[in-house]
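Please find one structure pasted underneath; my questions will follow.
Here the complex is missing one protein chain, while the rest keep their positions.
Labels A and B are assigned to the chains in the order they are written; within every chain, residues are numbered from 1.
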Amino acid sequence: MRRYLLSGEGWPYLLVPFIPLAIVLDVANATATAIFIVSAIGVIPTAALMGKATEELAARSGPGIGGLLNVTFGNAPEIIIAVFALAEGLQEVVKASLVGSILGNTLLVLGAAAFVGGLGRDRQYFNRTAASVQSAMLLLATAALVMPAVYEMSVGRGLPAPTAVHIDYDPTVEHLSLAVAIILMLTYVAGLIFSLKTHRDLFNPPHEQEGEEGGRAPWSVRRSVVMLAVAGVAVGVMSEILVGSISEAAKGIGLSEFFIGVIVVAIVGNAAEHWVAVFVAHKNQMDLAVNIAVGSAAQVALFAIPLLVLLSFVIGDFPMPLVFNGFELAGIILAVIIAIQVTNEGETTWFEGLELLAVYVILALAFGFA
Amino acid sequence: MRRYLLSGEGWPYLLVPFIPLAIVLDVANATATAIFIVSAIGVIPTAALMGKATEELAARSGPGIGGLLNVTFGNAPEIIIAVFALAEGLQEVVKASLVGSILGNTLLVLGAAAFVGGLGRDRQYFNRTAASVQSAMLLLATAALVMPAVYEMSVGRGLPAPTAVHIDYDPTVEHLSLAVAIILMLTYVAGLIFSLKTHRDLFNPPHEQEGEEGGRAPWSVRRSVVMLAVAGVAVGVMSEILVGSISEAAKGIGLSEFFIGVIVVAIVGNAAEHWVAVFVAHKNQMDLAVNIAVGSAAQVALFAIPLLVLLSFVIGDFPMPLVFNGFELAGIILAVIIAIQVTNEGETTWFEGLELLAVYVILALAFGFA
Partner (left out) sequence: MRRYLLSGEGWPYLLVPFIPLAIVLDVANATATAIFIVSAIGVIPTAALMGKATEELAARSGPGIGGLLNVTFGNAPEIIIAVFALAEGLQEVVKASLVGSILGNTLLVLGAAAFVGGLGRDRQYFNRTAASVQSAMLLLATAALVMPAVYEMSVGRGLPAPTAVHIDYDPTVEHLSLAVAIILMLTYVAGLIFSLKTHRDLFNPPHEQEGEEGGRAPWSVRRSVVMLAVAGVAVGVMSEILVGSISEAAKGIGLSEFFIGVIVVAIVGNAAEHWVAVFVAHKNQMDLAVNIAVGSAAQVALFAIPLLVLLSFVIGDFPMPLVFNGFELAGIILAVIIAIQVTNEGETTWFEGLELLAVYVILALAFGFA
């Protein structure tokens, strides 16, 4: 047990005590800053459990359904946080956290994986073809994420300020965003057919490779489903507490809501998954690391974002059109071009990893000054 | 005869009846919308005949002159339509249709070709080197197409609105556009020397591969020239009718002139050629399909656009500087980056084709909302 908790996969569960602590602080009406920090840490073990339960269930379900489960629930914690934030009217924070998730995956995670994995090695190789399919998905999504902003600029309204908390968008751009989200969703479904059916040999299901390492007995279906439900509830509870404290905590800490969304929430929602990518890169499984990082970014862009746009028309008081601010647009475009450049090569070195980390730090600095 | 008309190459001639119908409607002063729709369909067979006559003449002229003919007359229908539009003062529509032609070739045609060709196949391969030369041409042209807009923004005038019908540009940006157009033209001439002389082995003349399929007797030079002349006149007549009806038809249909230029006119002018690309991709001749799609886009960017800028200084009441609106710029940049990404790989799958189609639909949606 202790060995598991200190292993690459087990460490998030060391943070379990933060879950009840967050609930206590929330009930006790502690300061928003304290609630925010504790509940942010509390999200990490719940997201880790959710990922674990999904994988176990997927391992029991055969490659087709299993792949579907893995892919669909892969970003579930982020989506759950976002749903609570939409209900609170934090539409701009949700967009920031989604962009932050793309940046975090392509720059922070891929960078950390390439850096850690590359130390002491000449270079690490991965399968260019599978990676290119995923960076092509990101490129497609970029078109979708940029065009509503182009629309807003062309009609002379300009982009939202990064400090904006609530913006009244024009109904036209809301309809455009809805239409674009539907196209993204349909493309995502086609992508599932591609990766799970017609070209499934291209993609290695991550859980198989991990499974071979551990040698632990797999969970039963029943246990997996129960754990998935427990994790879902736990993520939900933590998310509600986290989201409820964001606005006040932002003032308390002296950071903008934008920065909290794009850096803090994005990291918290992906922390467990991120750690796995770095861990497997260290073990020289660079294929899996690139797949987690770029694949996760592609999934946010093609699944989480359009899903939340659609949901925003029924949850909360006003919809969330796909109009990103200048920082978000610059970040997305840079991240996608860098992801294409890295995946085109099919190899990484520690310095390439460091460069990606440097870009992430530069973006975070600029976001912090916003 | 019937078999030919129902074949991949022959179907456009089924639309011949729309030619006299367009003339009748025009003479009879029918509604602009009816004239527009019928004459747009009538353009398709005339453009197809022009392409066919050019190919036959090229096949008779040896590789050097033949290649030159193919390349130069390849976009003749679009250029003829544009000349009539310039004379009508529809400069903004002309720019939209040229951008639409680049987008149509790199996204719609390449996407449809890769999608249709990829169905039932694992992947399709093509020669990276030839394709990369053409996407590099597109990249060069992007610099030319973007800099006048950068100039306009830097001097604080901003970009034209997509709804603008006639804009009074500053003489400075007109002179800059002229200079840029001349550079593009000179580069195009150098490109001809490259592809027809010093590196002609790189490029397969498309007509040869097609010729082998049909096995039909080639046209005589005399017949080719007569047909080229007939087609030229027919394209001209259809173009004049089409162009004369655009402004009113736009109001009638409820679409902007910009949308009609960038989507409708662009598709109509290229329809026959587009069909061929999809057709050969289906027969797994992906080299030819990529050559038609990306090569045609490069030709519009490096030949048709600068030619029309030069002509605009002598045709019509005011010149057409290379200042594109925000939608056009975003579309060009996205299309070029995507073309580079696709051609760098040297292979396509049905899903990649679908992604390109999705980007085209997203752009068209955004254009439609403009």
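Criterion: a contact is a pair of C-beta atoms (placed from the backbone, for glycine too) under 8 Å apart; a residue touches a chain by one contact, two chains touch by 3 or more.
Owing to the predicted nature of the structure, the values given are computational and were not obtained by experimental measurement.
Among B:V24, B:L119 or B:A143, only B:A143 touches the chain left out of the display. Here one chain is not drawn; of A:Y4, A:Y125 or A:F369, the residue touching it is A:F369.
Per the touch definition above, the residue from A:F18, A:Y169, A:F259 or A:W350 contacting the chain not shown is A:W350.
The missing chain lies against chain B, touching residues 132-133, 135-137, 139-140, 142-144, 146-148, 150-151, 153-156, 172-173, 175-176, 179-180, 183-184, 186-187, 190-191, 194, 198-199, 337, 340, 344. Of the residues in chain A, those that touch the hidden partner chain are 122, 159, 161-162, 325-327, 330, 334, 337-338, 341-342, 344-345, 349-352, 354-355, 358-359, 361-363, 365-366, 369-370.
FYI, only the chains that are shown with their structure count from here on.
Centroids of chain A and chain B (each the mean of its C-alpha atoms) stand 40 Å apart.
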